[in-house]
Structures are given as structure tokens and as C-alpha cells.
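The complex appears here without one of its protein chains, the remainder shown in place.
Presenting chain A:
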Amino acid sequence: MTDILDPLDAIEKLEPIEDIGGVAQPLLKVNGLTKHFPVRGGPFAPSKTVRAVDDVSFAIAKGETLGIVGESGCGKSTTARLLMHLMPSSSGEIIFDARQVGRQLSLRELRRGMQMVFQDSYASLNPRLTIEESIAFGPKVHGMADAASRVLARELLGKVGLRPENFANRYPHEISGGQRQRVNIARALALSPRLVILDEAVSALDKSVEAQVLNLLVDLKREFGLTYLFISHDLNVVRYISDRVLVMYLGEVVEVGPVDEVWDAPAHPYTRALLAAMPSSDPDHRTQVPPITGDPPNPIDPPKGCRFHPRCPFAEPLCSGATPKLTELNPTGHQAACTMAIPGSGHSRAPAKEVQNDVDET
């Protein structure tokens, strides 16, 4: 497909923003990210706040894919929008490759380094612009000449598997959902980002098209040396594409760890329920008992202590007391925020403290 085009080196493109911290420095470090939406009550009711994202901290290493899973309304997309600074955060700091956003790194630079692909492929393309114009918009904003940006746009169309001569002058409503999502990926890549946030980027596609786009994402990651933050509610997809996975519940991180480890040994009962809820293709392993009951509580007034305790089958009185902290379970970086996983927490199922401590310190 690329034989009809100039080699990539000959094409003017934006230089990616420089790598500062080296391999040891995480590409993105998020500390205590919080978003509270004020909800105005009636004239006599007190004003309340929705705790959409509450004290979320995580890091993404260079070159890895971090998956974020959780049910609808748990704050996945809000987190993505906060990272892109599409909405102001209530508090928390975001460090992009050793530079704190807002201090050492300007918003404009951040947006060169970090791009996002949205779920709704149609709504995220301007219906009045051709595909080429949509892709070329970003580079032009960052100072590239019109002609050069169009050449780059066509080159990128080829990279995402769309023939530029067929698609460059088309409008979004003339192409299919899968093709549109490829265009959105090309648009995100046009700024030579190092981190791409994929916010339910394949969720709205047919299964067969979804698989193709996932493969494309894997290819592009290798070719451009990208790092992905992959947000999805589809656990199979997350397992396929992610190196590590982060589980969110009601605006908080409940578990994070290498994807295989979380799948094989989930430490948080919510993760366990989430994995049990996956439909099995084996008729002998039908899910007979609902793994979790009830609706997620209202984020306006989240439960005290562990937010999962009203739905948790193992809840004990101490769970409604102090909020369990995200605690390291083993040296592989598997962390969970559950009293059952924290040694010596006082929960009847918690591991004994001394043994665990010895293991940790060796």
C-alpha cells in the first residue's frame, strides 16, 4: 500500500516531543487526580458534588499499553478527558515524561505528546471537512504549511489502511464506521504523539471490524513506538491488547496489575465479579449465578469506607470504616484496594501480616 507513496522520511512531519527521562521514567504519571462536579440542589437543598474521579493515581511506562476497565459511569472517560485537559481537574498532578503539565510542560506541548481517539467515530469528525482536511488540521495548528500537512494526511491515511486516492476527498458520512475510526486514528497520529488515549475506540464497531482495528492499533504501536491508554468495558479486548490493566469502580482505582496476573488472581472482589460476568463461549460454563447484585451506588453520595462494600459478598464491619488504600501485593506491581488483600487489615480473610511483610522486604 505504501509503495505508491514517498518513503516516510521524505515527508515533512512534526517531530515528536523529546524523550527526557529515559526508559526508567514513566511516560505518564498521575497523582491524586480528582474531579468533583458540583450539583446544584434546589433553592433550599444544599449543593452536592458528584465524585466522578476521586484521587486516582497511576503510571504508564514507555511503550506499554495500560487498559482501564470498569462499568459505565465509573469515571473512565472522565479520567481520559482530564488527562487531555479537555476539562479542568479539581486537583491532582499530571507528569508527562518527567515534566509536570502546567509547570514545565505547556498545554500546547502536552497535546503534541498526547492524543485521543473518541468512541463515536461519526461525531468526532467534522461533517463539513473532508477526511484529508480533518487529519491535516492538527499539524496546521502546530505551524505546518498547508501543502505539507496534506501530504502528511495522505501518508497517514495509507498507514491506517485507507487508500488516499479513494478517501482523502471524502466526507465522513460517505464512509463506514470502521473506516471513520481509522481516520480518527490517523488524525490522532498526525501530531506525532507519544501517548494515544483510546477512549472506547473500538467499542462501537462490529466484531469483525473491531478485530481489524485492534490489529491496526498493534501494528501502529510497533511502527511509531507508541504508548497506549486503552479504555474499554470489553474485558476480552482489554486482555488482548493491554500489558497492564487498571480496574475502576465509582471513580476510584480498586486494582491494578499485569493483565495476566489480574485475570488469573484477581485480588479485589469487584474485579472478580467483573471477570465472572464475562460471557463464556462454552455452554458447559454458563454463568448461572449473578456475580454481582444491585446497581452502582450514586456517586453524589458514595458509601463510606470501601465504596464497594454495599455490594460485596465478603463485606465486614471494618469495610465501612476507613477507605482501604491501594496496596502493593507482590513485586510485579499488582496492587489492590481491598481489606482482604491487605495483610493485617483486620478482615477475617486478610493474609497474616508477618509472613507477608517478610516476603515484601526480601
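One rule holds for everything that comes next: contacts are C-beta pairs under 8 Å (C-beta built on N, C-alpha and C of every residue); 3 or more make two chains touch, one makes a residue touch a chain; residues count from 1.
As a convention for this text, contacts and distances are computed from a predicted model.
Among the names given as "ATP-dependent Lhr-like helicase", "Anti-sigma factor", "Gluconate 2-dehydrogenase gamma chain" or "Peptide/nickel transport system permease protein", UniProt records the absent chain under the name "Peptide/nickel transport system permease protein". From the options A:91, A:126, A:293 or A:332, the residue with contact to the chain not on display is A:126. Within the set A:62, A:111 or A:334, the residue that contacts the chain not displayed is A:111.
Checked against the full complex, the one of A:165, A:260 or A:328 touching the unshown chain is A:165.
Mapped onto chain A, the footprint of the missing chain covers residues 1-2, 81, 84, 86, 107-108, 111-112, 115-116, 118, 120, 123-130, 134, 137-138, 141-142, 159, 161-163, 165-167, 169-171, 173-176, 178-179, 184, 187, 191, 209, 212, 215-216, 218-219.
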